[in-house]
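The other protein chains are all here in position, but one chain of the complex has been omitted.
Let's turn to subunit A:
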């Protein structure tokens, strides 16, 4: 190529890159975009429909609300809505919402707020609308879960699922090791079974996430938590230290557990490994069924759901984990309509049944668990087994709640970035040292 040709070629190449990077600019999460890439609308063709905007961070949720809006419009011809659901990346959506609520403009009518982020929105003058008039008449129908999105007696979020934690056993591996999963009653049994699994198959019994999923379920199941009922930080309590020691022993002493590939249970690395049958069991909430059916097709028919093994000093067999609270913001011009729709979509009996049918979530209203509609065949029953809700009904009284507080996000950040890493991976701090250090950091912030 001569010099001129080369220059032209280079110029072309440069402009191509410019164009390409301009195209990708929309997905740049470090710059807050004003419009979302992914918008779904329901009721667009209905005249004089009231427009409601909705922000979410999960594509599956977006479909769920669009479907709900279409059902609403069929049943409520007198007050149709045009629901515009915008799907943003997780961090971006929560940050944009904080800014919008702080500055007093730009927030949507309805919004999904993730559990670990929710306390951020309950500070100062709360910019969300209380949902008491929707929830209080039927309070006894809801599981305890409804309480995590409340402050000072006001309910601000509609739960998406109960999030009961269970153990998913890979029966192929368990059979190979000759372990009957119904014989695993306590965590000590679980460790013993794990030793057999490792010996027979060379695969770990489980993997421990190095974020809060690797400690919170175990701690809460023991009846402990990171805060007491007065909001005092108990991250470094005796029980929590013992629990982390137990987890550390599973990984570093008994060698029956490894650290999760990718660091948590929602990464491509983990989906791939789990799908190939790389571990015998997984402790995670019920909502993970959707992940199984979507990302791990090869495990169909091999997975069995059981309650969590018990601790010797607690009766709890499960614990509610994860979650998303849907809220109505005070910037909405149609607060009442937004609330009515929210009730229809998520809080009503029908809405709860749809949560199971469409998303595979264990509904937060326990009064639907026995409903015949819940027993209709679907992908989740085909993938797992028929008695999923019988297991839930069995342990209904023994599902541990969790305590949320203004400083929960700080505690979870400490756990994600310091505790799990230094105790399990680096092993340069004992569970006691790590928890004490992190508890002190958050205490300093809380001014305790």
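Observations
Everything that follows uses one rule, which is that a residue touches a chain if its C-beta (ideal position, glycine included) is under 8 Å from a C-beta of that chain, and two chains touch if they have at least 3 such contacts; residues count from 1.
Assume contacts and distances are computed from a predicted model.
The subunit not displayed here is recorded in UniProt as "Sugar ABC transporter permease", chosen from "HTH-type transcriptional regulator YhcF", "Sel1 repeat-containing protein", "Sugar ABC transporter permease" or "protein-glutamate methylesterase".
When the full complex is taken into account, the listed residue touching the unshown chain is A:263, out of A:263, A:285 or A:360. The hidden chain makes contact, of the residues A:52, A:101 or A:193, with A:101. Mapped onto subunit A, the footprint of the missing chain covers residues 1, 3, 6-7, 9-11, 13-14, 17-18, 20-21, 24-25, 27-30, 91, 94-95, 98, 101-102, 120-121, 123-127, 210-211, 261-263, 269, 272-273, 409-410, 413, 416-418, 420-422, 425-426, 437, 441, 444-445.
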